[in-house]
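Okay, handing you the structure first.
Missing here: one protein chain of the complex. Every other protein chain is in place.
Letters A and B mark the chains in the order given here, with residues in each chain numbered from 1 onward.
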Amino acid sequence: MDLKTLCEINAPSGNERELRRAILEEARGLCGAENVRIDRMGNVLAFRKGREVGRPHVCVSAHMDEVGFIVLGATEEGLLQFRPVGCIDPRVIVSKRVTLGDQKLPGVIGAMAIHLQTDKDMERVLGYKDLYIDIGAKDKDDALAHCPPGAYASFDTPYTPFGEGFVCAKALDDRVGCYNMLELMRERYPGDVTFAFLTREEVGLRGSIGAGYAVQPDISINLEGTAANDLGCTESRFDVCCPGRGVAVSFMDNSSVYQRRLYQKLNRLADKGGIAHQPKRGVTGNNDAANFQRAAGGALACTLSVPCRYIHSGASVCCLSDVEAQYALTRAFLMNA
Amino acid sequence: MLRDTLKKLLSVYGPSGNEHAVAETVKSLIAAHVDNMRVDAMGNLIVEKYGADENGKRILFSAHMDHIGFIVTDIDENGFLRVHNVGGVSPRISSARHVVFENGTEGVLYCQPLKGEEMAMKHLFIDIGAESRQEAEQYVLPGDMAVYAPDYFELGDHRMASPAMDDRCCCALLCELMMYLDEPKNTVIGVFSSQEEVGIRGAKTAAYSVNPDMGVGLDVTAWGDTPEVKLPAIQLGKGAAVKFMDRSMIATPAVRDALLQAAADAGVPVQREVLPFGGQDGSAIQHTRSGVPAGCLSIPCRYVHSPAEVIDLRDLEGALRILLKFVENV
Partner (left out) sequence: MRTEDFLRESAALPGLSGNEQAVARYIADAFRPLCDEVRIDPLNSVIARIQGRGPKVMLCAHLDEIGLMVSRIEEDGALRVGHVGGVDPRILPGMRVTVYGRETLLGVVGAKAPHLLTAEERKKNYKEEDLYIDLGMPAERVRQLVQIGDCVTLEGGFTKLLNGRYAMKTADDRSCVAILLRAAELLQRVDTAADLYFVASCQEEVGGYGAMTAGFGVDPDMGIVLDVTHAKTPGTPEYEAFSIESPTIARGPFLHPVLTARLEEIAKANNIQFQQEIVPRYTSTDADDLEAVRGGVPCMLLSLPVRYMHTSVETFDMRALEESARLLAACCAAIDDTWRDDLWI
C-alpha cells in the first residue's frame, strides 16, 4: 500500500477501524491470514516465522492512529463544538478543512472575521472553547443528526509531493512507520518477527500496553514520525533532528532510556550499510517503545524515526529519503538480529 | 563491613540506563553468598538466595543502582556540550560542578548568563576542555551521560556524604543482607534495579518476572531536621524509617507493620515516614500482576539529589538488623 493511500485514510485515536481493515487485508496477503490477528486493544499483530531457530524475537511496531477531533455537541446555530483527540495546538487549526465521521462529511474550522475582532481579541489565542466546526447545518438538530456527540473528525489534507524529495500530508506521524512495516513484511528474516500496528498512541501510548504484553518480544524496534525543528535558523541544540539527514536513532526520550548496546548496534549497522542516519538529539516526547521495553519481564528497545516538520498539524512535512532510510536500517537490523 | 561495602559502591559510574558497572561491582561483592544471579533486559541485577523451608515465602528487596545525571544532546562548534537532565536534577545546584563521563572524560558543568529567567537545563553546558566540535567528538557523543564526579567523605564519626548516596547506600545494605543471611527459611531475592530515577522503570519488569509473595523497596528518603525544613518529620541518626506513604505508594499495612515489629524485636530505633512527594521501587512491586503486599524501608538522607547527599551510618546499620529480623519473622 502506498504512503498516499495510508495517509489519506482517517484514523483518529480510538477510531482506527478503517485503517485497521486496510492494514489487516494487506497484512493477511503478505503473511498469510493465519499469521495475522487483532488483539484485545484493536492492534493488528502480524507474525513472520524466522528461517532459523535460536534468534531473538523482534517486534517492529508503528502506531496507526493520528491526532484528530471529537464532537461534543452543537450550538443553536448548528455549529459543532469539539475537542482535540491527542495533542493539537489550537493555534494551528483555525481556517482548516476537516472531514467528519465514517461518511467523511466535509467541514471547516472558522473564526470570527478579523474585521470584527477588537485589538484585544487579536492578541488572544483562540482556544477550543472559541472554535467550531461548520458543516453547513441549519440548526442544532440538523448538525447533531449528521454528527452526533462522539463523532470523530480528521484533517482533510491531500497527500502532496513538493519541493525536492519532500512530501506534505496529514498523519505522516505515523503512517510512515505503517508504510515501512508493510514493506518490511514482504520478506522473511532469520529470526521471528512480529509486526505490531498499534492503536491510540496519541492519547497516551495505549495500544502498545496491550501489544507489549501480548507479544513480549526480546527486542522492540519502534518506527515513528517525530518532531523536527530545523528550519528558521534555530540553534542546532534545539533541532531534535533534521529532515533529509536520514533516519533518527533515539538514545533517550521522555518515556525511555534506550539500552545502549542496541543503540550502538543500530548505529554500527547504519554506518556499515551506508544508511543515512542521525541521533535524535531532543529528549522530550513519548512513544510506544516504552511499553514494549517494560512489558512483563522487559525487552531491549529502540525507536527509529522519520523527522517530520509541523507534526500534529494538518500539514506535516517529511523527506522521502528519510522514509527509505528508516526502512533500510530496520531491514538491516532484522537481517542481523 | 557495611562502611567498606558502601565505599566500594559510591565510586562507581551509573546514571539511569547505564548501570552495568554497578551491577559488576555488586556481583563481585556477593557472588559467593547467593545461589544465582542474572541481569535482565532492563539491566536489573537479580540475585536469589534460596530458603530452607519449601513452604517459605519469596521476599523481594529492591534497591536501585542508578543515580541522576546529564545526557549530552548537542555539541556546538566551539566544543561545548549541551545537556538534558536524566532524572530529577535541580539546575540551580548543578552549575559549577565537576562531572565525569563513563570513559573518564572530565568536565565542568556551568551556566550561561541568565537574562532574568529562572535557571533551566537549557542554560547549562559542559566544558570538557575541547576547542572545537571535532575535538569534543573524539571524547563524547550525543547520548553519552555524565554524572557528578564520584566522591565520598566522612562527616564526624557516623556520617558520610557522596553524590551517589541515593541509592548506593541501599545497594550496600542489600549486599550486606545477602552476605549475612544464613540459611534463611524464606527465599530472599535481591533486585539491584535500573532506571529508578527516571520513573521506577527497572523495578517494574523485575517485580513482574520475580513474582514474589512480598516486597520491600529500599531507598533514601528526605529529611526534616535542617534549618527551616520541617517535613517529613525525619531526622538523621534516629534510625531507618518505615514508610507509610509517598506519592508512588501507600505501604501495605501488613508489610509496614511487620517492618515496625522487626525493628522492635531487633531493639533498633525506627522512625515513621509520611512523605508528601517522591516514589521508590516498592510501588512497582505492590502494583505488579494481581498485587503484591509491599512496603519500604528508608534511609534518611539530607540534600538528596545534590553532589553531597548525607546519611548517618548508624541508620544504615540499624536497617540491616531490621531486615535480618524481618526475613526471620515473616
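Keep this in mind: a residue touches a chain if its C-beta (ideal position, glycine included) is under 8 Å from a C-beta of that chain, and two chains touch if they have at least 3 such contacts.
Being a predicted model, the structure only gives us computed values, none of them experimental.
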Among A:Leu6, A:Val85 or A:Val193, residue touching the chain not depicted: A:Val85
From A:Gly29, A:Pro106 or A:Pro149, residue that would touch the chain that is not displayed: A:Pro149
Of B:Lys7, B:Lys122 or B:His287, the one touching the omitted chain in the full complex: B:His287
Missing-chain contacts mapped onto chain A: 12-15, 17, 20-21, 24, 38-42, 70-73, 81, 83-85, 149-150, 200, 203-204, 206, 209-211, 213-214
Interface with the undisplayed chain - residues on chain B: 224, 230-233, 244-245, 249-253, 256, 271-276, 286-293
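Here is the rule we go by: only the chains that are shown with their structure count from here on.
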Centroid distance [mean C-alpha coordinates] between chain B and chain A, Å: 36
Interfacial residue positions of chain B with respect to chain A in the complex: 16-18, 40-44, 71, 73-74, 76, 82, 84, 86, 122, 141-143, 195, 198, 201, 204-206, 208-209
Touching residues on chain A, where the partner in the complex is chain B: 218, 236-237, 239, 251-252, 257-260, 263, 279, 281-283, 293-300
